[in-house]
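Note that this complex is displayed minus one protein chain, with the remaining chains in position.
Chains here go by letter, A, B and C, matching the order in which they are written, and residues are numbered from 1 within each.
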Amino acid sequence: MDYTKQEFMAIITGREIKDGELIILGVGLPMLAGYFARSNHAPNLRPFTEGGVYGSSPVGGLPWGIECNRISANATSFTNAIDALGFLVLSGRADNAVIGAAQVDKYGNINTTGIWDEPPWKVGKYLPPRVRLNGSGGASDISVGCKSYLIMASHEKRRFMEKVDYISSVGFLTGGDSREKCGFVGGGPAAIISTLGILRPDPQTKEFYLEAYFPFTTIEEVKACTDWDLKISQDVKAVHEPTIEELKKLRAVDVTGSLRKED
Amino acid sequence: MDYTKQEFMAIITGREIKDGELIILGVGLPMLAGYFARSNHAPNLRPFTEGGVYGSSPVGGLPWGIECNRISANATSFTNAIDALGFLVLSGRADNAVIGAAQVDKYGNINTTGIWDEPPWKVGKYLPPRVRLNGSGGASDISVGCKSYLIMASHEKRRFMEKVDYISSVGFLTGGDSREKCGFVGGGPAAIISTLGILRPDPQTKEFYLEAYFPFTTIEEVKACTDWDLKISQDVKAVHEPTIEELKKLRAVDVTGSLRKED
Amino acid sequence: MQNKLLSIEEAVADYTWDGMTYCNGAALPVGSCSIAFGKEMVKQGRKNLNVICHCGSQQINLLAAVGAVDRVEVGFSGLEVYGFAAGLNRAVTSGKTRMEDYSNGAMALRFFGGAMNWPFVPATVSIHNDQQWCSADYPDEYPCNRKIPEITDPFTGKKYGAFRTIRPDVAAIHVTMADIYGNAIMLGTEWNRFEMSRASKKVVLVADQIVHTDCMRQYPNLVRIISEVVDAVVYWPYAAWPQASPGLYDSDEEHMFYMNKMMKTEADTEAYCDQWVKNWNSHEEYMALIGDEKIEKISKTATAFLMDPYRKWIRSDDEIRELQNMTKG
Partner (left out) sequence: MQNKLLSIEEAVADYTWDGMTYCNGAALPVGSCSIAFGKEMVKQGRKNLNVICHCGSQQINLLAAVGAVDRVEVGFSGLEVYGFAAGLNRAVTSGKTRMEDYSNGAMALRFFGGAMNWPFVPATVSIHNDQQWCSADYPDEYPCNRKIPEITDPFTGKKYGAFRTIRPDVAAIHVTMADIYGNAIMLGTEWNRFEMSRASKKVVLVADQIVHTDCMRQYPNLVRIISEVVDAVVYWPYAAWPQASPGLYDSDEEHMFYMNKMMKTEADTEAYCDQWVKNWNSHEEYMALIGDEKIEKISKTATAFLMDPYRKWIRSDDEIRELQNMTKG
C-alpha cells in the first residue's frame, strides 16, 4: 500500500485515542492523529489546543501552528493558556494528549530542549547546548497533568536513548515508583509510537518494551535503532497495515499532503 | 442650605478624590462620592467596580449593586473579580477607593462582619454574632491593596470604637508601625469621613484625630459621639458648606434622590 | 457533540443531593444568579448543604432561610443596597448555619486555585485580620492558625498566608445564552463564573436564552464557559429574577425588598415559599406568577442593546421543546 512512515505513525497513534476523550493536540502529527481518530472511530472526541481553541476542525490543511488561522476558522471558543494548560491540563482534567520528542529514554522521559556534547547531568554544569531545539512548550505541562498521553518519535538510535541529554518532559523518571513519589496528578505516558513500532511501559519497572512492530520492519531493526537494551513482549506482533478507509480519512485531514512526503 | 448629612458626606469625600486616579467604588455613598468628583473636579477619574465594570457612568439613578444594570449600560469593558480585585487592587495598582464601615476604631480598622455581645478577641472563641452584617466583601482587598483609601461612616459612639468587635478590613492595626510590619502593598486609610467631620491618621501613632468638623456640629458633639478619647487638631476648622454648584452636580448623579432622604 | 438540555426538575434531581458542596454561579448579589435552580432545590427538599458563594444573592438567602444550609463560605453575604440578607443572617445568628468568612478577592483566588487543582493559593489578603483569626470550623481556636496558615516566600523569606482552594461538587451557573452543548456567553461582569466553571466537578448552566452554535462560532472570544466542562443545560428565561441579567432584564426592586423581608422569620419564609417557590410546575406558571406587567417593566432595561448582536440566533420555545425531548429516553 502507498503511505509514508509518518502517515502510518499517525494512524497507529490515532487508534490509541478513545471516543469522548478530552484531548490536547499539538501541531503536525499529533493533530493529524487526533483529527483522524475523530473522523474514524471517535466522533465525540473533544480536542483543544494549548492556546485555548475549542470545538474546531482544521480548514484548508494541517495548521502551521496552534494559533494558525486554519484551526481558528470554526472554533466555538477562544480562551487562553491559563485555561487550556492550567485549568484543563495541569489540573488533571484532560484525558489524553499526543506529544513529540527529539530524544526519549527507556522510562519515557523526553528531551525537546537541546543537544549537548556533554549533557548537564554528566558535567554538573548547565552550558549552552550544541544544538538548541524548541524547549518544552506545553508538553511539559501535559507530561505532569494529563491522565495519560502518547509520545510520537522517530525511531533512531540517537533518539531512543538510555538517558536523554535533558529532561524537558517527565516520563517515569528513573522507573519504578520514582514518578509516583513526585506526586504529579497525571498518570504518565501510555505508549511511545515510533516510526517502527509501539512501545509500552512495564507496569512495575516502567521501562518501555516493544509491544508491536510495523510491517515494514523487523524486531532486529527496532533493537538496532534503540540505544538501550530493548525488551520484547512475549506476545510481540506485527501491526496491521492501515486500511484504505483509514488512509482516506487521514488524508481528508491532511488535505495539503504535508505528511505525505517521506522525511 | 437644603441638603442631607449623607449628601454632605458624599461631597466632602468627593473633594478628597484627585483627578486621574484609578479608583474602585462600591455601591451607595462611595459611588456617589466618586461620580460627583468626576463631574466636579476630576474629569479624568478612572472608576471601576470589583466585578470588573470599566469606563461606565450610572444611568437612571444610583445602582442597587455593583453588577446592577444601572452601571452596566455604558461600560467599555466587563471582566471579572480576579481582574478587578486581584490584578488592580491586591496588586497595589489602584490609587484610591471609598469604603463604608459599621464600626471603625481609632486606628482605622473596620468591622463590617458582625456584632457580638462578647467579641471573639475578648472571649478567645468565635461564636455566632448577635447581629450578622455583610462580611468584608471587596473592602478587605482594598484595605491591603489600594495605595490609599477613604472610609465613610456614620458618626455614633457605638460605631467609632476604641476597638472593633471584629477586624474585617485592616487599618493601622494597633498603630505605629504595626501595619508596616505586615508588609501589605497598600498604604492604609487616608481619612475617615464621618457624618460629623474629617478624621486623619497621625503620621507617627496612626491614631485618627479630628481635622475638621461639619458646620452643623461642634467639636464637643464629635467627641461625645466617639468611643475613644478623640484628639483634636491644633488647626481644627469647620468645613465649608457645599456650594450650590457642588450640590447640583451631586444630584445629577443621584437622580432618583435615594440619598436625599435623611437616614 | 452531545445535546445536554435538561428540564430544571431533571437537572436538580440528577445533579444535587443532601450534604453536597454546592456553588451558586452568580455575578454579584444583585446580578446574574441561578436563582430558579435554587428554588427547585427547595422544592425537592435538599438539605445539609455546604454552600460556597463568592458573594451572597437571594438564592443563598432563600436556601439558608428554609434551613437547607449547614455551612457556607462567603466573601460578602448581603444584598447590597437591598440590605442585609435576612434569611441567611437568621440562619447564622441562630447557629444553624456555620459561616466562614473571606474577602471577595480571596474567594475569587480560591476558585482560581481550585480550577488549577493547586494545593493552596498564596494569600496577601484576609491575613492579619479576623478573617484569618476567626474560623467557624474551629470556633474554639482564637487566633486560629489552621484556616489560613502561614507560608514563607522562598525567594525573600517574607511571610504570607495560604488559602484553601475550592473544588465544589456542583456549580449551577447562570448565563445569558448557551447552546445545547453547554457553550455559553455571559453579558456583564463574569465575577468568578469563568474560574468556577473550571473548579467545579460538575457544571449545570441555567440559561436565559438558548442560541444556535453558529452564534458561538461568530463570537468564540465571548464563549468563556465551554461545553468541555459542562454537564447539563437548563433553559429558563428570567432565571435570575428577582435579580438582574444584563442585556435582558433589570432587578425587580419591589420583589427584592419583599422577598428579603419575608426571609426574616420562619413563618414568613414558609408563606413565601408556598406562594413563590412551590406554586408553579412549569415555566409558563413561573412567568404567570411574576406577571406580565412586571415582566414588561423589568425587560425595559437600559442594557437591552447589549443583546442586539445575538438576537438572530435565539432559538424559539418550540425548537427548544423539541430539542429537550431528544434528550429523554
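Worth pointing out:
The working rule: a residue touches a chain if its C-beta (ideal position, glycine included) is under 8 Å from a C-beta of that chain, and two chains touch if they have at least 3 such contacts.
Note that the coordinates shown come from a computational prediction; the quantities given were computed from them, not determined experimentally.
Note that the undisplayed chain, when the full complex is considered, contacts A, B, C.
The chain not shown here is touched by just one of A:Gly34, A:Gly86, A:Gly175 or A:Pro242, and that residue is A:Gly86. Within the full complex, the residue among C:Ala106, C:Leu222 or C:Ile298 touching the omitted chain is C:Leu222.
The chain not displayed touches chain A at residues 27-28, 49-53, 59-60, 62-70, 72-73, 78-82, 85-86, 89-90, 109, 113, 120-121, 123-141, 144-145, 166-170, 173, 182-185, 258. Think of the hidden chain as still there; on chain B it touches residues 22, 44, 46, 48, 54-55, 74-79, 83, 86-88, 90-93, 185. In the full complex, chain C touches the hidden chain at residues 109, 116-122, 124, 149-156, 158, 160, 162, 164, 185-188, 190, 218-222, 305-306, 308-309.
Keep in mind that, in the parts below, only the chains that are shown with their structure count from here on.
Here the spacing of chain B and chain C, counted between their Cα centres, is 28 Å. Along chain A, no residue makes contact with two or more other chains.
Looking at chain C, one finds that residues 195 touch two or more other chains.
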